[in-house]
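Every protein chain of the complex appears in place save one, which is left out.
Up next, chain A:
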Amino acid sequence: MRALTWQAPNKLQVDTVPDPEIINPRDVILRVTMSSVCGSDLHLLDGYVPAMKPGDILGHEFMGEVVEVGSGISQFKKGDRVITISIIGCGDCEFCKRDDFSCCDNSNPNPQVTDLAYGQPCSGIFGYSHAFGGYAGSHATYIRVPFADVNLFKVPDGITNEQAVFVSDAAPTGYFGADNADIQRGDTVAVWGCGGVGQMAIRSAYLLGAERVIAIDRIPSRLRLAEEKAGAIVINYETTNVHEALLELTGGRGPDRCIDCVGMEAHGTQLDYAYDKAKQLMRLHTERGTVLRQAIRACRKGGTVSVLGVYGGLMDKFPMGAIVNKALTLRSGQQPGQRYANKLFEHIQKGELDPSYLLTHPMSLEESPRGYELFKHKGDECMRAVFMP
């Protein structure tokens, strides 16, 4: 089959690689019909993650058609149109049983890296480095999905592929961030970052009862979409003092809930990497830490800061004082999309959510290196490039 592979930092190429096979009884093989880029791919691309190996297939946000089913799977059959949640759950461990699928204990076949870096092993993620399991990603003709009974969801009739593909990651991530923010009716919510996840977080905040959502970014096309499609009040941080603007917009109180959809763009911590390498890694990304600091500083007393953006290691100058003295709640996590997929499909069917506008650049798989180029540099008003193998 054909697949987009990582070869070296900023070097991607489309290769012919072996087709995946059913390995375990609960596996399903999909023929990928749509596979989206994601902001979190960018630090894999840039080589900031040491757990990448030449030949690794990228991509974790995707949908497809079932072509082969393992002996332990009865819910799906050949031809089903499905999406996959990008963070893999097993459905059987302590965490999956309480719907915290993204904390799955069993889905990472390579648990020692995160075990050492974070204290406990983290779940597996498609196409997301060997620290998160070394699973082949979805920018390929076919993909093997483990624990398919837990991670696959049939797309209901009346929902287009362009809408459905984002229920794999961007939509549940945004929804999870808003859910974690503990939004009360009438709240003002501030969302940092107007990429795919940010757009979904804005929409989800409204669905969960926010009265106003304020969105912060610097790219005019993204701010325009946040305003027109998601209904946000927008702030361009390149032209406006964000802290002052947020206070002015909230009668001096600060937003009730703050959602960080930017992150630090540095997630890799492989163990054998020496301390100074980690330092170097972080130094490249200190700027990104400003979003979280800004959110903590702006948030009203007793409010909630919900962190979705990818953080990987250690943060310098973390404003713990503001958290303590303003009695803030800090919540975070990778998205447990298995919890939300069917609910999101319902919102789409009722016309309350339409993620399809995120798809600005449909492309063939062969064009995918150019797709990443556009996405990375936000060229041609690219929100999301989506490959159709």
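Assume a contact is a pair of C-beta atoms (placed from the backbone, for glycine too) under 8 Å apart; a residue touches a chain by one contact, two chains touch by 3 or more; residues count from 1.
FYI, contacts and distances are computed from a predicted model.
Asks: Between "Sugar ABC transporter permease", "Putative membrane protein", "Monovalent cation/H(+) antiporter subunit G" or "Electron transfer flavoprotein small subunit", choose the name on the UniProt record of the chain that's been left out.
Replies: "Putative membrane protein"
Asks: Pick from A:51, A:170, A:200 or A:374: which residue touches the chain that isn't shown?
Replies: Only one listed residue reaches the unshown chain, and that is A:51.
Asks: Among A:75, A:110 or A:250, exactly one should touch the missing chain; which is it?
Replies: The missing chain is touched by A:110.
Asks: Determine which one of A:144, A:300 or A:361 touches the chain that has been left out.
Replies: Of all options in A:144, A:300 or A:361, contact with the hidden chain holds for A:144.
Asks: Out of A:121, A:177 or A:289, which is the one that touches the chain we can't see?
Replies: In the complete complex, the chain left out is touched by residue A:121.
Asks: What residue numbers in chain A mark contact with the hidden partner chain?
Replies: Within chain A, the residues that touch the unshown chain are 3, 5, 7, 15-21, 23-26, 51, 53-57, 72, 90-94, 97, 105-113, 115, 121, 124, 127, 130, 133-137, 144, 146-147.
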